[in-house]
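Report on the following structure.
Missing here: one protein chain of the complex. Every other protein chain is in place.
Moving on to chain A:
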Amino acid sequence: MRIRAQVAMVMNLDKCIGCHTCSVTCKQTWTNREGTEYVWFNNVETKPGIGYPKFYEDQDRWKGGWKLDGKGRLTLRSGGRLARLGKIFANPDLPSIDDYYEPATFDKDILVNAPAGLADTPVKQPYSTLTGEPMKIEWGANWEDSLGGDTFEQDPNMRNMTEKVKFEFETTFMFHLPRICEHCLNPACVSACPSGAMYKREEDGIVLVDQDRCRGWRMCVSACPYKKVYVNHATGKAEKCTFCFPRLEAGQPTICSETCVGRLRYLGILWYDEDAVLAAASVPTPELLDAQRGVFLDPRDPAVQRAARDAGHPEEWIEAAQASPVWKLISEYRIALPLHPEYRTLPMVWYVPPLSPVLDAVGAAGRDDTDADDVFHTIQDLRIPVEYLASLFTAGDTEAAGGVLMKLAAMRSYMRARTLDGTVARDLLDGIGMTGDQVEAMYRLLAIAKYDERYVIPAAHTGQAAALEASMDSCSLDCEGGPGMGGATRVPVTISRRPPS
């Protein structure tokens, strides 16, 4: 066993109102530079929908992630090592910038400098930031917001449904899906990087691109099934969500978490066994969810704590792992699920699936959405919302997805009874196999969601503080065109100079 720590996130989708605050603060922090106009390390999609970039979940088309070959061995869907080098001159699986969207800016001077007394209100014209020409804005990272547009019926997940989804006002459902890099345990982007510039940090599992060693082979972009590695077209290098590591190292939550007004994000540490990763990624599809849960180690198990100590993990981390909300949601309550486990990358951003589509369906069926039995029956009878959620979160296992929804519905009814008349609904507890204390703790974590319970982040080990401080005088990201705030204001020429470090 090789025990490793992973910083992981869980998002509680029922609480996402789609306000995009996470996206905006992330963009302000990381991608407000030339070359990254189209890049959203964090974006919020409306589901059903084709997403950003368009149809990214369609792996028949983009060849992202891993698959099992004929002999049951794990291989990158886009091909092996030789095949990849053979495709290096033109990557056939690379999305075009039009699959994201053509970024635009506006000539606001026309408003500021408009003379007084004009007959018509001056209108600012959008200009492409790629060509500088006037353009028509026809797509964006959240074009389908709240089922806007007419593309949601093309959602690749719809192919897995046994019933055709009818988008009628009374019966339709939707929810928001915020997405960041998954910081996978078995990252396809890292595995596809020809120059070895991408790596997983030993201390916390954050997946990063070494900007100095990236040579712009752009294989990571196509290999990532979530399409969360991007090309900076000004610098010619790959960039991605950093999990805000400078903040995490200081014990602070990521900027998307910090600014989430719905308070739906949870951050914490997980212990996992690196030696179990490959096997977990290689099991047949129906076993994927359980296999992925199986690589995590119980932080309260003394044997695990001893192993962590022996492997040199700091005591703060061993303590923090025991209080990890992420561990509770994934492994103790078992209500968080990975996004598309069938990509076999072992993603480390998990989701508590939304109950709202089911509740919408309860209402549409003329039932009572406060009645637990009605909700349970809806979960069992109405295939559409559960099948859709299963396609996203359980590789199609409707029983697993339904089970999580049952827990959420049971918690809702249990707490309703507790609050309204103080009764303890034993039958509900028995149905989901949890204790009253557990359900109340789960309720507290999900609904009350106090700041210090949502984010349990040990600062970088104090023994490393000196080394970190030494690197403080110059920000390693703050180079010309680099991801720091001091990025270039124009397209850098081929030779760009870094300030001496």
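Operating definition for what follows: a residue touches a chain if its C-beta (ideal position, glycine included) is under 8 Å from a C-beta of that chain, and two chains touch if they have at least 3 such contacts; residues count from 1.
Criterion: contacts and distances are computed from a predicted model.
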{"item": "Undisplayed chain, where the name is taken from the UniProt record, one of \"Nitrate reductase subunit gamma\", \"ABC transporter permease\", \"NADH dehydrogenase\" or \"Cytochrome bc1 complex cytochrome c subunit\"", "value": "\"Nitrate reductase subunit gamma\""}
{"item": "Candidates A:145, A:298 or A:316 - the one touching the absent chain", "value": "A:316"}
{"item": "Listed residues A:130, A:417 or A:447, member touching the removed chain", "value": "A:130"}
{"item": "Among A:77, A:218, A:328 or A:344, residue touching the chain not depicted", "value": "A:218"}
{"item": "Chain A, residues in touch with the chain not shown (by the definition above)", "value": "81-82, 84-85, 88-92, 94-97, 130-133, 186-187, 190-191, 193-196, 198-203, 210-218, 221, 231, 233-237, 251-253, 312-317, 319-320, 323, 451-452, 455-464, 467, 479-482, 491-498"}
